[in-house]
Structure formats: C-alpha cells, structure tokens
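To start, I am sharing the structure in question, which I have written as structure tokens.
All protein chains of the complex are present and in place, except for one that has been dropped.
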C-alpha cells in the first residue's frame, strides 16, 4: 500500500485542518496519520498528513497538482513525499568512523528509510568501509588554500548524485555558504555536546573541565551560524568525576551515533519542519 | 479562551477526520489540536480533538447535542470536556504518604488540572495532612470481615462527591468488583514495579532477589485482573548490586510519585482512552 | 550499629589506602565501604571510608584524635561523621514552593538523613507549610537597600541554629560574600537549567527560544561566581516543539525537585567533596 505524505506550513487560519481532510476525502483517500502544530507566537501552522492513495483517484504524479489550489488559497509551503520513496543521501566524514559506520550498518541491514548514494571525506580512511557497503567513496583532501575549490567540488558531486539530504557524520570542516546555500535545511550535523552548552571546539574537554554530570550530543540542521542551527534531536548520558576526557569521548560516541541516526530517520520519514531556529519534529 | 475536547473511538472508516473537522468548521470553531490513532489489528479509530468555542455558535451545553448525529452516523463513543472544567478526584491511601503528599502539593500549588475533593484511607495517618490542604479525610478501617461493607461505604462516599477519577495512591487493599464496577476505567493505581515484571506482593524484594539493574513503577487503570489493567505510564531508575531492599524502596518512591502524577495529569487533561488492555495516551 | 565515615583529601602518594585500612584494623574496626578517587591532573587523592565502631576500641569522640597523626603525616584534610549523626540544615526559599515542599515531605516521612531546623524566606508565603511540618519560619523581607542587613541577619540566624548545610530551594536572591564566606561549600543551590547551558535569568525562556529537545536542572555548591560553582547533580527530561514556556516550567519543576533532593542527600550522607570547580560524589 502506497501512501502520500504532505508536509505543510502556512499562516495560521481557520479551516486548515478541514480543507486538507476534505481534499483527501474528495479524492477517495483515507487519512492514516495527521499531526499539526501551531506556533502561536509566530502565528504559523504546521501539519504532516499521511493518507493512502490506493482506491482513490490520484496517482503519485497527480497529488502535487491536485493540492496546488489549496496550497495557493492558504499560502502554504508544501512538500510531498510517498511512502515508497527512497530519499537519496550522501555522508560527509572526516577521520572518526563511528557515525559513518553506524549509518552504513543500518543502511545495509535495510533499516534506513533511504539510500546512501555517496560518501565524501577529506581523508582516505573509509574507502574500504564504503566499498564493503557498496557505496562510492570520494576522497577530497582540503587545505586552507584549497577549501573554496574543495567545497565547490563537493557541491558538484552532491548535485551529481541528486541527493535529498547531506549528513555530516563528524565531518570536522566548517561549511561555508557555498554548500550551506546549495542544500538549505537539508544538511544535518552532529555536535558532540548538549547544545547550547559547550559550543565550539573540544566540547568533551570543556565538559570535563566544568565537571558536568551528564554529557550529550545534538543533531541539528547546519546553518551559517555555527552550532546555532535548528535542533532536531538531543540526548545525554551520565558521567562522573571518575571519567577522564578519554572516557567522555568514548561514552559520547554512542550518544552521537544514536542521536544522529534518530535525526536522519526523522528527516527521511518526512517528519521534520525547520522554522526559524527551531525544528518541529512530528511523532 | 475556552476550548472543547472531544475524545472519540469507533470502527475505523473513511471520512472520520473530515467529518470531525467539518463539524468544527461549520460551527465557527478552530481546531487547536487533533491527534488520532488507528489500531489496525482491531480496526478501531481513536481521536482527541480540541477546538476553541469562542467566536463560534456553540455554547458549552450545545456541543454534545450538536455532535450527536456524527457520533451516531459513525458509531462513535464520545466524551466531551472543556478546557475550564475542573474534574473532581478522590484519593485512596493506606500508610505510605509519598504519592498522596505529592498529589496534594501539586494541587495546592495550582499545578493539578482538577480538584482533589476527598481522601479516603483505611488508616488514620493522613488526617492532618488532608486538613492542611483543606481536603476532607475519611478514615475507613477495614478487616477481612468488614471488607464488603467498607467497600460499599467507599462507593457511597465517592458517589456523594461525584468524582470523575479515583486515584489509588499506594492504597494497599485489593479492590473488588463493587468499586471497580462503579468507576470503570476511572480508577488509576500505581504499582511499584515495571509491570509485567514482579507482579504481586513485595516487588522490590523480588527485584532485589533477581538482581535487576533498573527498578520501575507502573500507573494503570485498575481492573478485576490484578496488575493487568491498561498501562498509562511507566518509568525506571538505575540501581546496582549495592542497593539493599531499603534502597530500592526509597529510590522507587520517586518513580511511583512521578509516574502516578503523570498518569493522573494525562487522565485529567482528557488524553487517555483505554481499549482492551491498552491505553492510548495522546501527546 | 554505629559506623564512622572519614572524608579525606590530600596530595596523591604511595601508601594512603594502606595507612587508612591499617588505622581501621588496629582499632578493631571493619571497613564497610571505601571508595577513592585520584585527580591525576591535580595530583590529589580523595577517599571516603566507612567503618564500624562496634567491637573496636574507639569511641565516637576518639576517632578524630586517633586519626590525627595519619592526617598530619600525609597532609590530609579530614572530615569525620557518624552514621547516627543527624546533620542540621536550613532552607532558604522565595515564592516557589515545590523544592521546599518536597524536602519537607521527605523530612517528615523520615526519608531525609538530617534535620531541617529552620526555613528562611524573603516572602511570608510558606509560614503555614513550615508550621505544619513543625519547622520554625523566618520571614526576612529584602529590598535593594536592606540587602546587606538582611544577609547579615540570615547569617546570624543560620549560625544560631548551628547548621551544617544551607539549601537554596529556589531562593531567588543572589548571595553575597557575607553568606557565601560564612558557609563555604556548605550552600547548595538548584539552578533551573542544565548548566552551563542557559546561565543567568529565565533559563526556561532561553530554552524555549533555542528550541532544545531536553531541559534540565543542576544542583551545585554556591560560590561567588554565579552559576559556576561545583556541580553535584544534574538531570534532564525530554521536551518538544509543543511545549510552551509554561510547560517547560512545569516539567522542569520535577527535575529541580529531584535533582536538589539527590544533591542534599549526597551531602548529608557525607559523600561529596568539592575540589576546584568540581565535586567528587561518591557512590
């Protein structure tokens, strides 16, 4: 059974829920899931609606066009996806393997609701891992001098793969507007702290110096303001005075891995809507 | 601003979401929140819809009647509540004070979305606490011989207070059908284990004997099958080999207190729908 | 059975564990618990040793003197307590009742390993609550002009009660060196965020504006550097885009309450040793 998922946002107004439900009913569909949220401060309405197509009069290709009049009437931003779509994603990595290896293992095990089509790295380290999982690996070394051209090359490669999502799996380079602008709200980064605590470099060292009793990880959309993008997922794990920086790094890896995987899944399932510096994450 | 909350369940069928949304729109309301769930195995649809009444053509007293044709058409069970309702609840307690004291503190702090109108106990211990919070206290001792008459008395008192909800705050008596039948799916119990682990008596002793590394608490609707009622909320906390039974009891108290408070809040906010031996808990 | 607890710190050196164990053995005691920690960066050794006195040759009054030569030999700071000691604590509160009410409920239920001997507040709100629990209540209003004299009065009262510990249960005044200096590392504050995120005022408003997915609370020793004192305990709870500031405040209260109670218990059980801006918390 194929279903369609609409991800909507527009100024809050009367009749939105009804208009969408009526659209589904008129075309012989059935609402499987619907969840909405109103940001009362901003006066913005967000909705995720999933309905089955089978038995109705809309083919996959028709949904967008058929919904256009409603979108226009209410001033909606709309994004349509189908349950059997396999969004294409690419992964950026540096030296640390854990997030990359985890995403690949999930992909190969058939758990990821999307296809990893390429891995790009400023290091050669993961070529064999990529080959094992059957994913093309692009080694793109970078120096301060070559950064601009390397980023342009990355954008070119990512566009060539026609990716829906870019995942920074502990990619330790700061992205410039070249990449950020090419994939707005479509780049997910994992930061190895519970943001906004310990922004910047070496967060585990900062955490150890401050003597915190929990450490965490934060997955967020990458934006021009470093470590300030809309947060998608966060988690923490307890630590104690006995933990060295090395222990924090090791314990933190599991958080990074899980939190990033959770955020990637939410995006691929069409459950996230970034707005301002926040992310609505539907259940 | 007053809003109405409909809690619905019926056989799953096409057009349900639309019918409810249309009802709201036709009466000049606006959907504030709507969440639904379909139990595909049982073919049952559940929905919680909240909409504002202000500016519409329905008074509080009209909502139920106006919705009746829709309920009839789809075979819905419907329960209506209003955002400014203050559901009345009574608490049953035995000797242990922590759950009772916590609920009273929340009530007095204005945090509870309902009114505690009576405390009933088979012990006299909490009379002063009840008086401090201005809640009537009924001491109803019980012996094996007097159990039937004591329960009848409890039902009479609870009915006299016209309570919507009965909370067993570590009430250590097994309820018979006399009470259970009088308040079906309206009695919440807190069990001091992570059910279904350690059903029955002395769960912390069982937990210590088994050497588990987490202990928990479970809030559920009380039914004739002891410890088998629909679960509303659960939580756990880590323990270790160092914890004695006494430590488990102490640590467990905080779980019991929090989990019971969470379940009571969900019920009072009209967010729970028990079905079979499960509870749909809307977000 | 009475046991003695030694809390030690000194420069790390060979033979420390043995010297303490030998002291216990020579006096006919038996080690019940011993836990140590070495801060390798600072080269400092910390230990908590608990041993029984019964059957040995040391009375309570003798322990300190008998241990003095060892302390001197190794340059130890030593603090001795006994399992049947009841440390005296006072609570500072402002308007919010939840932390205060929780600590009092634990005290009255016999769960707190110490005695709450006084409540001091810049508001009159909790006088009845204090009376119910049989604890003297001091209402000490404060204005910018009277702050110095009010603090002096607080110190006088606290000294009069001979308290071991001062607990700021959401006391919303910034303490000056007058109080801080009188009770160094003996004042525990609860901050309503996961420090160091959201230092300063209105942390829940900050958290909501930042769109975090977890909120937390931090119990720490109060020092002259606001929100920078050694952390004793922290915890977090999940939140979502649906949570208003009001929801965060409500959910946060449970975290504040639990985290503060946990920190107070650790201090009262003689399990904390602050060093620099960190706290060693023994298990």
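The chains carry the letters A, B and C, assigned in the order they are written, with residues numbered from 1 in each.
Assume contacts are C-beta pairs under 8 Å (C-beta built on N, C-alpha and C of every residue); 3 or more make two chains touch, one makes a residue touch a chain.
These numbers were taken from a predicted model, which means no experiment stands behind them.
Only one of B:188, B:231, B:248 or B:261 touches the absent chain when the whole complex is considered: B:231. Residue in contact with the omitted chain (choice from B:59, B:79 or B:277): B:277.
In the full complex, chain B touches the omitted chain through residues 37, 39-40, 194-198, 210-214, 216, 230-236, 240-242, 244, 277-281.
Of the residues in chain A, those that touch the hidden partner chain are 97-98, 101-102, 105, 108-109, 111, 128-129, 132, 240, 242, 250, 253-254, 258, 261, 283.
Across the interface with the omitted chain, chain C contributes residues 14-18, 21-22, 24-25, 30-36, 38, 283.
As a convention for this text, only the chains that are shown with their structure count from here on.
Here chain A and chain C face each other with the same set of residues for the most part; over half of the interface numbers are shared between them.
No other two chains have as many C-beta pairs in contact as A-C. Matching CA atoms, the turn from chain B to chain C amounts to 180°, rounded to the nearest 5. As a whole-number value, the distance joining the C-alpha centres of chain B and chain C reads 36 Å.
Contacts with at least two other chains are made by residues 240, 242 of chain C.
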